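Only one protein chain is missing from this complex, and each of the others stays in its spot.
Presenting chain A:
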Amino acid sequence: MSTKVAIIASNGGLFDAYKVFNIATASAATDAEVAIFFTFEGLNLIHKQAHHQLPLPAGKEHFAEGFKNANIPSIPELVNMAQEMGVKIIACQMTMDVMNLKKEDFIEGIEVGGAVTFLDFAKDANVSLTF
């Protein structure tokens, strides 16, 4: 009955983070079951240090002020909200191996899994998104 939303986050910039976490929190707030698979540069979005200072795209640095003026919540705040509402966060084991990252390098409350972990969730999802 409930809607399932499966998201792949594979890019590591600030814009990418907002796309991912806005959709994820809005879905969760609308009673959807949400899982995000973070892979390759997407891992930045849940990296303990990196997710506090995600880069704006080159040449777009001036948007930093726009985010502030529009009173947009920070990425760590959005991540917190997402987790509070039960959004499942899955870090890609293969990318972690390639980049030599450990589970402890990421925020609390994540799962680590392979492609099939995500596919198992996504196979009956109503909405699948890639960012």
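Following the convention adopted for this analysis, contacts are C-beta pairs under 8 Å (C-beta built on N, C-alpha and C of every residue); 3 or more make two chains touch, one makes a residue touch a chain; residues count from 1.
Heads up, the rule we're going with is that contacts and distances are computed from a predicted model.
A single chain of the complex does not appear, and UniProt lists its protein name as "Rhodanese domain-containing protein", one of "Dipeptide transport system permease protein DppB", "Energy-coupling factor transporter ATPase", "3-oxoacyl-[acyl-carrier-protein] reductase" or "Rhodanese domain-containing protein". From the set A:L56, A:M85 or A:A122, the residue in touch with the chain omitted from the display is A:M85, counting the whole complex. Touch with the chain that is not drawn comes from one residue among A:D31, A:E61 or A:D120, which is A:D31.
Remark: the residues of chain A touching the chain excluded from display are 3, 22, 25-26, 29-32, 70-73, 81, 85.
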